[in-house]
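Removed: one protein chain of the complex. Kept in place: all other protein chains.
Residue numbering begins at 1 within each chain, and the chains themselves are lettered A and B in the order written.
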Amino acid sequence: MMALPAAVGPWLAGPRSAELLFPILALPVLGLLLAPLLGARGARLLALSSLSVGLALALACAVALVAADAPLVYALGGWTAPLGVELRLDGPAALMLVLTAALLLLIGLHAAGEFNVRVMGRRATLAFWMLLLGVWAGLNGLYLGRDLFNLYVAIEVLTFSAVPMVCLKGHAEQFGAAFRYLLFALLGSALYLLGAGLMLGVHGTLDIAQIRAALDAAATPPGGTANAVREATLAAVALMSTGLLAKTALMPLHLWLPPAHGGAPAPASAVLSALVVKGSFFLLFRLWLDLIPDLPALNVGLLLGGLGVFAILLGNLMALMQARLKLLVAYSTLAQLGYLFLLFPLASGTSGGTAATAALMQVVSHALAKASLFLIAGRILAAFGHDRLGELNGFGRVMPLTLLVILAAGLALVGLPPSGGYLVKSLYGGAAAELGAWWWRPALELGGLLSAAYLARILAVAVRPESVSVTASARGHAVTAPLRGLVVPALLAGCALFLGLVPPALFSLMDVARPGMGSAAAVAAVMQSALTPAGFWNSAGPAMAVALLIVLFLGAGESAWGRRVAVVGRGLAGLEAWLRQWRTAGALLLCLLLIQGWATVA
Amino acid sequence: MTEAQIYGICGAGLVGIGLYGAILGRSALRRLLAFNLMGSGVFLVFGAIARRGGIVDGTLSDPVPQALVITGLVVAFAATALAVALLIRLAAVDREEAPPSAEPGSADAPSVATTPSAGSPSAGTSP
Partner (left out) sequence: MPEIPLPDPRWADLPLAFAVLGLALWLTLTRGDRAAVIGFTGYGLLVAVAWVRLGSVDVALTEAALGGGLMGVLLLTAVARLGSDIDQPRPSLPGDLLIGLLCLGVAAGLAVVVLGLPSSPPSLVAAVEDHQAATELGNPVAAVLIAFRAVDTLLESVVLALAVIVLWSFGADRAWEARPRALDFGEPSPALVLLARLLPPVGLIVGVHLFWTGADHPGGPFQGGAVLAAMALLVWLARLGRPPPVTDGFTRLGIVVGPLMFLLIGLAGVVLAGAFLGYPDAFTKPLILLIEAAKTLSVAVALALLVAGPPALSGALSMRRTGSTETGAKA
């Protein structure tokens, strides 16, 4: 262990490490409250400096956690659960804290040139920096919370900060998208709150660990009352889970996401896609893995995994058909969220730890790659004034470095080794193989191929001979899209692409306080075979074949075969548009609620 | 039947009515209203739990669910205020920018085109 200065010792590796937890909540809140007093000009500096300090705090927490090798628990006000509220830090929470602080800081630095008073005016500037702090505060509360109502309030902070990001620039469509997002998110919160209330009624406590202990105790004696407790608890979890699924935009409950993420300003879209939707997923992770003792015994895992596969397939196909770059990236988010839900059917037995590692890796890798893509989309928008792919022919010739970053981020999403996407697919594949559930593997492979398809489409557009409009805009693009706007996206894409090269020992952060996870070992095993030429060809080959097909197809254009495919595509788009109607999505929400309730209780 | 049970069932019914109104509401404002109905139903379920705790322990009502409801009421009010402001602003911006278009939150016209929009037919370039 390195020699620590004596002053910091008690916090980093000693008895007072738990005291690192409350500043993680207090700092963003303090920033949020001081921002209106400092006005638009001061808010930017306040946000960036708070995020820097916050990143240091998050890293300190991770170090303290590893040193303690046990969860850090802090009782707020000195009151312990069930009367009071406690904060708890374990491995995955520490990972998310560091990721969130780092990503928000980088996005903030990137956006500092755009969201200042000179360019955007006081209104949008003050709003953006306060919303950034609000998202940070809400997410930190979600990661550290272990009281179900405290988590509800954190979700509300997150929602109130995320929704206005959609309509920062004040156009009509964005207000419509924001309203739809707000209403659907509120419905989700209401369902979650209802479930939390039932949980309080059944157990008399809202603390996750205490409810888990009560469920474990109720499982052993057979009899009527114990079963009633378990059934009521599962009904409550079904309610909470449905609400959170609506907020995570798992297809088919995704109606709000494309217009919201596609219409928001680029840094806001990056925050929304990379971090906000992951917050509610993290809560689902907690509910189903930490609260419920025996997820494998329930059929819910199959349901959630099936919806995840549906999301992977439909999301990627819809992304392939989009005319606008930002909408393409938004649908890609929907598809990548599907990977997260493959965790639930695979989270049993010895492979459960591998699956959990895979899900967390997907959170990290997708956050990095997607943030990079959205920031690049903003750059293209600034350079050419629009993001319609049909009219961007040849943009890669004018902005080659930008194209390189798109390639890097895209490959990370496709899952080429040593990217994070490759880690995710291999870990999930390994878990599925261990359980003998071979049917999940085709979905993983197909998802990767479809991602390669839309990446190829972007590349094909980029390298075509330049169109007149692109050349005309390009003359001014050095001004509207200066090279320093590439630094952050390139950094993020690079991290995503080379995530697998991180020494496996660092992955053991996730294992703290989660017995049986074995992240470091799993990652090491996966990466060993990845970097051999054979392993590389195995994963890259199919992807490159698909990419070639797409390029040829786009070149073929108006062939008869092309027309048939277009008809299928239109049908698919029609289906997806029907799913995004309010009534359809609402009915599906109710069905999902009832099915989850039945699947858990029956 | 104790009053806790009566109002608990009442709350459950309100949740159902609220969900119905939120999904099928004839205008955005009615959906908002329905969401508030659903919220008050959720709170009444909390209240039933509070009263039940009180009956068991011989006092009026368990204070912890009450505190949670008060917090929830304030959050619901703030949310409704934001939603109302969005609607009013949307109506104003719609009049400024274009001829009156479809209302927000109304059913999307099934768009066979490959550009899903936010409910207004003019899916132009939004930065």
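We take it that contacts are C-beta pairs under 8 Å (C-beta built on N, C-alpha and C of every residue); 3 or more make two chains touch, one makes a residue touch a chain.
Given the structure is predicted, the values throughout are model-derived calculations rather than measurements.
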{"item": "Identified contact with the non-displayed chain, of A:Ala213, A:Ala323, A:Leu491 or A:Leu590", "value": "A:Leu590"}
{"item": "Hidden partner chain, touching residue among A:Val29, A:Val66, A:Ala437 or A:Met544", "value": "A:Val29"}
{"item": "Touch with the omitted chain, as defined above, among A:Leu48, A:Ala172 or A:Leu198", "value": "A:Leu198"}
{"item": "Touching residues on chain A - with respect to the absent chain", "value": "19, 22, 25-26, 29-30, 32-37, 74-79, 82-85, 121-124, 126-127, 130-131, 134, 137, 141, 149-150, 153-154, 156-157, 160-161, 164, 167-168, 170, 175, 194, 198, 201-205, 225, 228-229, 231-232, 235-236, 583, 586-587, 590-591, 593-594, 597"}
{"item": "Missing-chain contacts mapped onto chain B", "value": "3-21, 23-27, 29-30, 32-34, 36-37, 40, 43-45, 47-54, 56-57, 59-64, 66-71, 73-82, 84-89, 91-92, 95, 100, 103, 106-107"}
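Note that in this section only the chains that are shown with their structure count from here on.
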{"item": "Centre-to-centre distance between chain B and chain A (centres being mean Cα positions), rounded to whole Å", "value": "25"}
{"item": "Residues of chain A defined as touching chain B within the complex", "value": "83, 149, 153, 156, 160, 163-164, 167, 169-180, 182-183, 186-187, 190, 193-194, 197-198, 200-201, 204, 258-259, 262-263, 265, 321-324, 327, 381, 385-388, 569-570, 573-574, 576-578, 580-583, 586-587, 589-590"}
{"item": "Chain B - residues contacting chain A, complex", "value": "15, 18-19, 22-24, 28, 31-32, 35, 38-39, 42, 45-46, 49, 52-53, 64-65, 68, 71-72, 75, 78-79, 82-83, 86-87, 89-90, 93-94, 97-98, 101, 104-120, 122-127"}
